[in-house]
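In this view, the complex is presented without one of its protein chains, the others remaining in place.
Each chain gets a letter, A, B, C, D and E, in the order it is written, and its residues are counted from 1.
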Amino acid sequence: MTLLLAILAPFLGAVLIAWNRRRGRLRFAVKAGIATLAALACLGPDIPGPFVGETLVWRLPWVPSLGLDLALRLDGLGLLFALMILGIGLLVILYARYYLSPQDDMGRFYASLLFFMGAMLGVVLAENVLLLLLFWELTSLSSFLLISFWQGRSDARTGARMALTVTGAGGLALLGGLLLLGHIAGSFELSVILTSGDAIRAHPWYLPTLVLILLGAFTKSAQFPFHFWLPNAMAAPTPVSAYLHSATMVKAGVFLLARLFPALSGTPEWSWLVGGAGLVTLLVGAFIALFQHDLKGLLAYSTISHLGLITLLFGIGTPLAAVAGVFHIINHATFKASLFMAAGIIDHETGTRDMRRINGLWRWMPYTGALAMVAAAAMAGVPLFNGFLSKEMFFAETVGAASLTRHGWALPAAVTLAGVFAVAYSLRFIHDVFFNGDPIDLPKTPHEPPHWMKVPVEVLVAVCLLVGVFPALTVEPILAVAAQGVLQGPVPPHDLALWHGFSPALWMSVIALIGGVLLYTGRKPLFALSSTWGGRWSARAVYDVALATLFALARWVTRALDSGSLRRMLALFTSFALVLGYGGFLVVPAGGAGGGGLTGPLRLFPAEPGDLAVALAGTLILLAAAFAAVVLHRRRLVAVILLGAVGLLVALAFVTLSAPDLALTQLSVEVVTVILLLLALYFMPQQDPVEPVRRWGWLRRARDLTLAGAAGLGVGGLAWGVLTRPFESMGPYFIANSVPKGGGANVVNVILVDFRGFDTLGEITVLALAALGVSAMLSGLHLYGPRYDAAGRPWEPDPHPAIMALLTRLLLPLALTVAVFVLLRGHNLPGGGFIAGLITAVALIMQYLANGVAWTRARLPGDLNPVIAAGLLLAAGTGLASVALGYPFLSSTFGHWHLPVLGDLELASAMAFDLGVYLVVVGATLVILVGLGLVCTLDDGEDRR
Amino acid sequence: MQDLLLSLLILVGALFTFIGSLGLVRLPDFYTRLHAPTKATTLGVGSLLVASALYFSTRGAGISLHEVLVTLFLFITAPVSAHLLARAALHLRLKSLAPVPGEEGEGADGGRG
Amino acid sequence: MLSFAIPIALGLVAAAGVLSAWRLVRGPSVPDRILALDTLYIDAIALLVLLGIHLDSALYFEAALLIALMGFVGTVALCKFLLRGDIIE
Amino acid sequence: MRRLFPHPLLSLAVTVVWLLLVNSTAPGQVLLGLALGWAIPLVTSPFWPGRTTIHSPLTLLRFLAVVAYDILTANIAVARLILTPGRPVRPAFVVMPLTLRTDLAISLLANTICLTPGTVSARLSPDQRELLIHALDVEDPQALVETIRRRYEAPLREVFEPC
Amino acid sequence: MEALISVVIGVLTALGVWLVLRERTFPVVLGLTVLSYAVNLFLFAMGRLALGQPPVIANGARGYADPLPQALVLTAIVIGFAMTAFVIVLALKARAELRDDRVDAEADGPGEPGEEQP
Partner (left out) sequence: MSHLPIAPVLVPLVAGAVMLFLPRQGLRRGLGVAAVLAQLALALALLAQVADGTTLVYALGNWPAPYGIVLVADRLAAWLLVTTALVALFALLYAVRGDDQAGPHFHPLFQWQLLGLNGAFLTGDLFNLFVFFEILLIASYALLLHGRRDPGRTRAGLHFVVINLLGSSLFLIAVGTLYGVLGTLNMADLAVKVAATPPESVGLVRAAGLLLFGVFALKAALLPLYLWLPAGYAQATAPVAALFAIMTKVGAYSILRVFVPIFGPGAGPLADLTGPWLLPLALGTLAVGSLGALAARGLRRQVAYLVVASVGSLLTGFGLGSAAGIAAGLYYLPHSTFAAAALFLLADLIAKGRGGLADRLDPGPVIPRAVTLGALFFVLAVVMAGLPPFSGFLGKVLTLKAALGHPLLPWVLGVVLLGGLCGLIALARSGSLLFYRAGPTNVPAPGPGLSALAPVAGLLMLILGLTLFAGPLTDLTSAMAGDLLAPAAQIRAVLGSEGQ
């Protein structure tokens, strides 16, 4: 529980600071400090545990099905990192208070810093590796905020995005790796994973698992070739660099190597991958560092190099190398943090970080200079400073490893070379800045920084010294316990002392020191050389190209697919459906059953000669009209007329094939559709304009023809296949129950208003929605109506020919009578609310057609939306009535009453439902048609002959 | 006897329906073709409707006269259709065998298509 | 008797439909096509009345009635379109 | 009364149409027909502004009989025309000056002309004084006008425009 | 009869798809209408074909066609009608606002992908 609180404390601090954004740099710093101290305090009671060999594990279930729990662990390794994170964090908080200017948004800074701190704590204290990954990604995110703190600067934005991209990508790879790891180990808990090393190494997935995890570690720890983000992250404020690139962010990678050391190490793959990456990084970083002119750039590459060193140590894989690795983690954290802070002071006081301009600062700031010298000496591996100790262990380990392979001598040689460069760049950091003549037009006159800004550096330098001189008294306990955490077992004997005799390692150190001094003295020609080739073949360039390629690829793919063309979409959809349909029918999946042929066993329905003549003629007419409509579709009015004929023939097909209700519906809908098309056609070109000939037009036509043909064949074939097969229909149920239980003889109508009344309720909702949608689209729509007809003649002057006007008025009451008839009989004979509604609507539309909108509107209710709503509510209300009586929604009832004189009277609740349908149909149809007829027409004065 | 009458009515009706459509094909210009469907409407469908009324009145329960309604509808609507079609043709100045008053020698066939 | 007359009548009406369709497809003028469609509607009524007798069912009557009404409306709308362009004005 | 029954003739027509539709004269249906005969004219009365009176029902009936006879004979004549191969038609446009004045009467006349095969009323002049008629096969246009006047226009005037 | 209806369904489908793939809104609308004829006939045919057996309960009926597909087609017709009305008006709206009745902005043009029109 206290572990959780320790992690939560920085997060809570971040939230509080972000929430309460009152001014005052100190206020924020104090709050941040308190949050850090609180975390330390929470950790305090648990600190003794690891020292007596206990591993504290605490767990709160979170997502058990995933195997992800809030499981935390405190062992030596975690404790060491937690202390570094919090301790150095505290110093950075203090330092930043003086480093940042009053113009900077301190609240945002400290909130982000605490966010980051909490994430780091989470990484090092996680017991569950998925939880570790979660915090891991949070460090990437929070570091993005920190690096981009000066968001107005383009290098800050670029650097932050680069860091996020590289470490974020690594995090995703790590996720993959950890998933595989958890799968192999059977758990995502470290306590299980760390004890399953043998099983993991023997598993066939070992290599992919290892590679994915290493991708995560290497990106985070800036290992070659993923190192380039780190120098670019130097755009961050220096306190951020001091924190992220000494003790925390980049250390997360090597932390992971240490953490999973027992589970993954000990194989040739591990040695080659980890050791190889470490060695290359060590060399490349050290080499480039020397040639940096930016103070922080030098430190950045040196950081890369030292991370390479640590990685190499873990790669060597012996327990002692691991101890050395942990030791160097501690040492690097201290001296690098202090160096960054010193660099920050210099930057702060001189206004620049360019070492070509900064010279001879010793004159103005000897105290800072002295501190920097100590830290730089530690970095160079000079005896009496902590860096020397771990570096010597490192040299010794490389010598040990060298004996294992044939060309092993190369390893000590290479690391000695790296040592040479390390000495040289450390020397440069001191000499070039504090000596080396006079400064060259510095923006500010330098002086010593405020006292409290130096305190953090003093503390860190003191640690460097103390550890360097009295290692056994100072660092040994925590190192031992941390190493125990790494190894998950006994720590090999190691002797932390200044003097180990004239070992090869000592000679290597001597060579490095002498060589470094010599190298630095002869630096001038090397610098000249580096300026000619520098930066051309950097990994950064590769990254830039890769990212540019990714964006280009994304644009290309997106452009190629999403051309914004409906025709393409439709063709794709049709093709997809064809593949599915034909594929489903023709392709028998492996191990699946055969599909059966297309033609089924059913005997076909015989036809008498008269019926056959009618059927043949009907088919002929239908196909002729449809073909003509397609061939002549550019002449739009003709196409509409021909389509009217097709609709009529379809209706005839329905009626002859025993579906009178369908025929009635089809006929009514057909006419309304024709009217709709005509209303629209008025505002459109009467003919398809002649298209310019396109080069690939024929290809497109061929494609369309193929698709259409295949679709026709497919759907026709499907129909044939089904029609020739017997099946067990649900029809008999409806036929048997229609009269006794539904109270109606017209089974189709009883299905519509009763058996499947819910469908009908939905269907009239669709109609109502169409009306609403259409009236919404029409509101404010302005269209140009042509002044001349297609042939260029002015329109006939008389809008309402008298004969038509009069006779259609005569027709209205007759049509309404028919509508009532159709509505009332629907339950027992063909008809019903829908058809009656359409008849009514058509009869009324006739009035608009023949007598004009103004004349007709004056005689009808103005707003038809309430009619639609009333219909819907009536239909739904009928259903609700049954709910009120305790039956399911839409349960119907009916009854017969015998009345004197009048005879039998049958009433069914479904009739009320049907009346609702009727109202919706009338209302919706009129809203649509009349709305379209009322479209505000503009005369653009254009003569469209 | 009744069957004979029915058959006669049916055949006459079908025949006139056919002749109406035949005229539609055979007559030379739009205005003359316009006359053809009237036969189908009046005598053709008329006879068939009478046949239907006769058939159902003698077969089912009670007399069947609702066929009259179709006739009524047709007799009101068909002339209006014909009239409007003629007007439209005049508006479009369709080619006419008979000279159209007030339209000298402008035989343009603007309604084509 | 009737069983002879009805197939012949059906054939005649079917032929009438085909002839009307010929004019419908052939044109040449738009009024010609509208006229042909109107005639096709009439032929359909004739067919339905015949079928009613043929199949001994009164269920075809409403379809015939509706065709009479709807065919008319369609024709009027098409003619109005030719005359005025804007059919509801 | 007038508000309740705006068009008694129409009410009667609706009732009759209803009874035809339901094909029944059961008391319930008669009652329903009467109800509709009352309601529908009431609802549609705005669409029927003027009240029409038939002044001479007998003439109307005679007129209908004449039209029916003409339809029959004209049908046969036109059928012969269509069926005779090679027989040339003699179409003509004929202008007929109108003496009728009311919309209803003119419309009925135009309808009657269209109903009888062989003639189509093609255009009504904007002042409603002239009717352009297309005839399928005429020898003497003036005779045609005279026939129409005598057989259709005169009775219609008698029925609807007696003064 | 089954063969005829299958052919009709197939041909109507093909014609409908062809029209839907045209360049201008009007033929596309026509194509959707033709396609809906095909689909309605198809759905109807799924109840098998029957002559003179309307599903209206009556004495002495020879049999009854499957009423369920008929009810489904009825629903489909109504929904199709609503959709047609909507798409027709939408085509008009597109014509008014885009000053063009093409379905695509600039066919084959080098237009920016995924970018909205100004």
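Definition applied: a residue touches a chain if its C-beta (ideal position, glycine included) is under 8 Å from a C-beta of that chain, and two chains touch if they have at least 3 such contacts.
Source: prediction; values computed, not measured.
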Which of A:Met1, A:Val557 or A:Ala702 contacts the chain that the document leaves out: A:Val557
Tell me which residue among A:Asp347, A:Asp754, A:Glu796 or A:Asp914 touches the hidden chain in the full complex. A:Asp754
Using the document's definition of touch, tell me which of A:Thr281, A:Thr303 or A:Thr574 contacts the absent chain. A:Thr574
Listed residues A:Ala480, A:Leu772 or A:Leu810, member touching the removed chain: A:Leu772
What chain E residues would touch the chain not displayed? 20, 25, 28, 32, 35-36, 38-39, 42-43, 45-47, 68-69, 72, 75-76, 79, 82-83, 86-87, 90-91, 93-94, 97-98, 103, 105, 112-118
Kindly note down the residues of chain A that lie in touch with the hidden chain. 18, 61-68, 108, 130, 133-135, 137-138, 141, 144-145, 148, 151-152, 154, 157, 160-161, 164-165, 168-169, 172-173, 175-176, 179-180, 182-183, 547, 550-551, 553-555, 557-559, 561-562, 564, 566, 568-570, 572-574, 576-577, 580-586, 589, 592-598, 600-601, 715, 718, 721-723, 725, 727-730, 733-734, 737, 741, 754-759, 761-763, 765-766, 768-770, 772-773, 775-777, 779-780, 865-866, 868-869, 872-873, 876, 880, 882-883, 886-892
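In the analysis below, only the chains that are shown with their structure count from here on.
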For the chain pair with the highest number of C-beta contact pairs, give its two chain identifiers. A-E
Taking each chain's centre as the mean of its CA atoms, chain A sits from chain E at a distance in Å of 38
Can you compute the centre-to-centre distance for chain A and chain C, using the mean CA position of each chain? Integer Å is fine. 60
Could you please state the distance in Å, as a whole number, between where the Cα atoms of chain A are centred and where those of chain B are centred? 69
Of all residues in chain C, which are in touch with two or more distinct other chains? 6, 10, 13, 15, 17, 20, 27, 30, 34, 58-59, 65, 69, 71, 76, 80, 82-83
Could you pull out the residues of chain D that touch at least 2 other chains? 17, 21-23, 110-111, 121
Listed by label, touching pairs are A-B, A-C, A-D, A-E, B-C, B-D, C-E
In their shared complex, chain A is touched by residues of chain C numbered 6-7, 10-11, 13-15, 17-18, 20-21, 24-25, 27, 30, 33-34, 37, 40-41, 44, 47-48, 51, 54, 59-60, 62-63, 65-67, 69-71, 73-74, 76-78, 80-89
Chain A contact footprint on chain B (complex, rising order): 72-73, 76-77, 80, 83-84, 87, 91-93, 110-111, 113
Chain D-facing residues of chain B, complex: 16, 19, 22-23, 26-29, 31-32, 34-36, 38-39, 42-43, 62-66, 68-69, 72, 75-76, 78-80, 82-83, 86-87, 89-90, 96-101
